[in-house]
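Every protein chain of the complex appears in place save one, which is left out.
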Amino acid sequence: MPIFCYGNSFVNLFLPVTHMAQRVHIGVIGAGDCSEELYQLARELGRYIGRNTWVLFCGGLGGIMQGAAEGCSLEGGMTVGLLPGNNKESANPFITLPIPTGLGEGRNLLVVRASDVVVAISGGYGTLSEIGLALRIGKPVVGIETWPGIDGIEYVETAEQAIGAVERYLAGLRRKP
Amino acid sequence: MPIFCYGNSFVNLFLPVTHMAQRVHIGVIGAGDCSEELYQLARELGRYIGRNTWVLFCGGLGGIMQGAAEGCSLEGGMTVGLLPGNNKESANPFITLPIPTGLGEGRNLLVVRASDVVVAISGGYGTLSEIGLALRIGKPVVGIETWPGIDGIEYVETAEQAIGAVERYLAGLRRKP
Amino acid sequence: MPIFCYGNSFVNLFLPVTHMAQRVHIGVIGAGDCSEELYQLARELGRYIGRNTWVLFCGGLGGIMQGAAEGCSLEGGMTVGLLPGNNKESANPFITLPIPTGLGEGRNLLVVRASDVVVAISGGYGTLSEIGLALRIGKPVVGIETWPGIDGIEYVETAEQAIGAVERYLAGLRRKP
Partner (left out) sequence: MPIFCYGNSFVNLFLPVTHMAQRVHIGVIGAGDCSEELYQLARELGRYIGRNTWVLFCGGLGGIMQGAAEGCSLEGGMTVGLLPGNNKESANPFITLPIPTGLGEGRNLLVVRASDVVVAISGGYGTLSEIGLALRIGKPVVGIETWPGIDGIEYVETAEQAIGAVERYLAGLRRKP
């Protein structure tokens, strides 16, 4: 059976593989510890990401990162955790690809660098730094109950609205030369 | 069909997902430009990696990196390219997960940090730096036609022998507490 | 002659060299392009830093970074520029030690990591990321006309007040075991 199975999609080997590089990468950033309500919101967002066969990038730890990874992996999506430490075992259980970087907070830049669009949910100082880095290097940032009043963030209230905003940004990216 | 398809293996959703963190990561390092013969050797090594449903980590560019990625992806394996630049489009066409790091040569450390075992095939100064970094942080290194006389490298001659050495190292890692 | 002269130069060898590691490092972060008024404020802050024989750490480029470096170097202080690119020639002319990192925005983390206390003056997204990183890793942040409403920043209005806040933080750090 010469098929390549990836996510919840079957890919024919004769499909031009360059297509792969076009897969959408969505970064989800947020607190490593969060309320049940925000966890469910992150999980719902993750499900949309997985259903779209987009790849989820996050910091690989708990809270918002775990909620998004749980939702995405439930839909068969790929979840990448760029970990601050040296051991892939430190990833939450829904990370399909744990990448230990050993860079500490330096991994924050990698999360936003690897993403086409970033969604911030709540979050502390680490998330604030990722918002700043993302906007600095020109990545669109969608925010839900996160740091307020930052010009450049598109603030929304629900996971569904966040996905709508992400899709508008992706449409814009595709129009670029 | 509530299954999660990944690589050439079917995974039941009820399988404990923590299993994922146990997936083996093999780094393949080598010159970005190489002879047809070495390309085929890297491709053969990649096929073994893919058949074992191990994840291939490399620098994502041409030569040895592309050969290994081609072989691995032909077997339905996952191929991660940790790219020096800012654009995922710079990856070779067999990279299923291109990760632009923007760190230049700084990405070399990430390749070896993410890998359980590293295989070096030929290679120039960049590969030499990766060999040094891998051995420095305690990762086993298997070498084929690469920098000679480095104590700590297990030198072999064929892709098959390299896989044998990798499997011995993996068995040793599993025995560790 | 109890002076330490750097350059072509003489040293009192009996000066306890371990004392050096205790030198205070002050990070000044802010926009690479700023108004004349803010430049003068940064320059005034730099003069205080230089007079205290503290070492100035910054990103090494223009605007606030240059203002602070000009003031500090005028007082004979040392000014370190952690540059995003590969060439030390990209530093502003008041940087006594230009350090090209080649890490792009990754150098932002290095600026705050190297500093005991960070002072933010105005600033855009890059500065926002540095504020987030500094607070994340536990460095005190003093802010002048910078991103508002960030819990954790001690907001002040003048260079003199900033130095007062810095001195209070340093006194607190010295009291730690």
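Going by the order they are written in, the chains are A, B and C; count residues from 1 in each one.
In this text, a residue touches a chain if its C-beta (ideal position, glycine included) is under 8 Å from a C-beta of that chain, and two chains touch if they have at least 3 such contacts.
Being a predicted model, the structure only gives us computed values, none of them experimental.
The residue touching the chain not shown here, chosen from A:G50, A:G63, A:G76 or A:G106, is A:G106. When the whole complex is considered, the residue among C:A91, C:I144 or C:I163 that touches the unshown chain is C:A91.
Within the complete assembly, B:E105 is the residue of B:E37, B:E89 or B:E105 that touches the hidden chain.
In the complete assembly, the contact with the undisplayed chain comes from C:V55, out of C:V28, C:L41 or C:V55.
Summarising the interface, subunit C meets the missing chain with residues 3-11, 13, 17-18, 20-21, 25, 53, 55, 73-78, 80, 86, 88-89, 91, 93-102, 109-110, 113-114, 137. For subunit B, the residues touching the absent chain in the complete assembly are 105-106, 108-109, 124-133, 135-137, 147-150, 152.
Within the complete assembly, residues 102-106 of subunit A touch the chain that is not shown.
Rule of thumb we're sticking to: only the chains that are shown with their structure count from here on.
Mostly identical positions are employed by subunit A and subunit B in their mutual contact, as over half of the interface residue numbers are shared between these two copies. The most central chain, judged by C-alpha centres against the centre of all protein C-alpha atoms, is A. Averaging Cα coordinates per chain places subunit A and subunit C 34 Å apart. Distance between chain centres (mean CA atoms), subunit B to subunit C: 41 Å. Averaging C-alpha coordinates per chain places the centre of subunit A 24 Å away from that of subunit B.
Residue numbers of subunit C whose C-beta contacts span two or more other chains: 105-106.
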